[in-house]
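Here the complex is missing a single protein chain, while all its other protein chains stay put.
Our next item is subunit A:
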Amino acid sequence: MCVVSALGIVLNNEVPPLGIEILPGDASAWLPEGSNERPFLFEERNLGIPSKVLYRAYLEAVHIFAEARRTWHPISESNKTALIHSSSVILLANPAHQTALNARKRFVLSKSLHAEVDLCFNTALLSLPDASKQSIVWHHRRWLLRRLRNPTSPLLEAHEDTLDVINFSVEDLRQEFSIASRASEVYPRNYFAWTHRYLCMHSLLSTLRHQPSSSLLPSHHDLNALLMEECGWIKTWIDRHISDYTAMQYACQIFSIAAGMGKNNLSWASPPPDMSPDALLDIQGLRTHAQSLLHTYPERESLWMYFRDTFQMTGSPQERLDARSVVWGLVDFIRELLDTSAADSGQGTSALDKYDSINLHVCRFLAWLARQSHAIDMRPQNPLDILRGRCDYNALLDTLLTPLPQRRSTDIIPQMK
């Protein structure tokens, strides 16, 4: 039996691998002699393939796949098996291979490949860093989920890749979150893992908003509990991944939607409910979270952007930012940051880099704050100065703090250094 078939059998059955790892080197480094037909490790449902074995198998799989496709009409059972096996090996080495993924979709549609088996393969595939950053692998997952969890939905074909057509059970949602988290660990700032997570959350919120309580559907109580759990979870994730701005903007998105003021309200049958005081508290909590992290890590761009986003979440555009009231709350914080970093700057190169970094971010933040305010006319001479962190902080802070009625509307901020 060739390696492609041996791997294909492991990857495409009802007890598939839970995780896959590509091991460095060749079979001889990992396996005893005589393992030619199965030159890979499969223990406790973890598959380990030496990379040289995988890439040899890939070349073989590509030829098998091409040959089997040429004899598609009519397709024999052996050709079906060859295509299913070879497509899975192709995707292990090259998860961007759209045609291999499409072949599997066709087999799911013709029921030659069970959707649940393919979903298990997809779960295992997403444990690989390269696969976890491919948009097509995540899309394929949602394509399968729609077919498995809501096969009679009229939106199946015109679905726009939403998961709102599915009333996920709490266990199913937890599994999707777990897969997204794993992918975000193996490949940090994982764009498509976080998008998938967002689509799952959107589905949960859609169920909460639209579905009447029914014994057939997950209880609203359980879904609400999961929502609260996720709101707490995301803050813990951010604490542990302080450069992960993708997670931070996800937090702002879901807090916004949960608070009933999400701008992306396509799925709501009726306008979102008014924001409750509790929800406002949650958003303030997010801002406090961002600010507390900035105290400890003021050199991190991600945290400054997180901080900015929390100001965008409240109120109407007109009310959104009264720069003066915001800066009153921040002035001590900013002055303390600048003083601390100035004091540290005499302590070697990395401290100097940190000092420069803090100055840069404070400068950009204050300029951003001034732009958000409708009350201040701010025309720096050269944006490049701000972008490089050259800024007269005290003058800028003082101007931002000046009470509005005492300033003429034609006043212009003093020139920045």
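Here, contacts are C-beta pairs under 8 Å (C-beta built on N, C-alpha and C of every residue); 3 or more make two chains touch, one makes a residue touch a chain; residues count from 1.
Here is the rule we go by: contacts and distances are computed from a predicted model.
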Chain not present in the shown complex, as UniProt names it (candidates "PAT complex subunit Asterix", "AP complex subunit sigma", "Dimethylargininase" or "Geranylgeranyl transferase type-2 subunit beta"): "Geranylgeranyl transferase type-2 subunit beta"
Given A:Leu7, A:Leu47, A:Cys252 or A:Leu366, the one touching the chain that is not displayed: A:Cys252
Chain not shown: contacting residue from A:Leu47, A:Ala258, A:Met313 or A:Leu366: A:Met313
Listed residues A:Leu47, A:Val89, A:Ile136 or A:Leu366, member touching the removed chain: A:Ile136
Omitted-chain contact residue, chosen from A:Asn12, A:Ser302 or A:Ser373: A:Ser302
Sole residue of A:Ala6, A:Leu23, A:Val62 or A:Val186 that reaches the chain not shown, by the stated touch rule: A:Val62
On subunit A, residues whose C-beta touches the chain left out of the figure: 55, 58-59, 62, 66, 69-70, 93-94, 96-99, 102, 105, 135-136, 139, 143, 157-161, 189, 191, 194-195, 198-199, 202, 243-246, 249-250, 252-253, 263-264, 266, 300-302, 305, 308-309, 312-313, 356, 360, 364, 367-368, 371, 383-384, 387-388
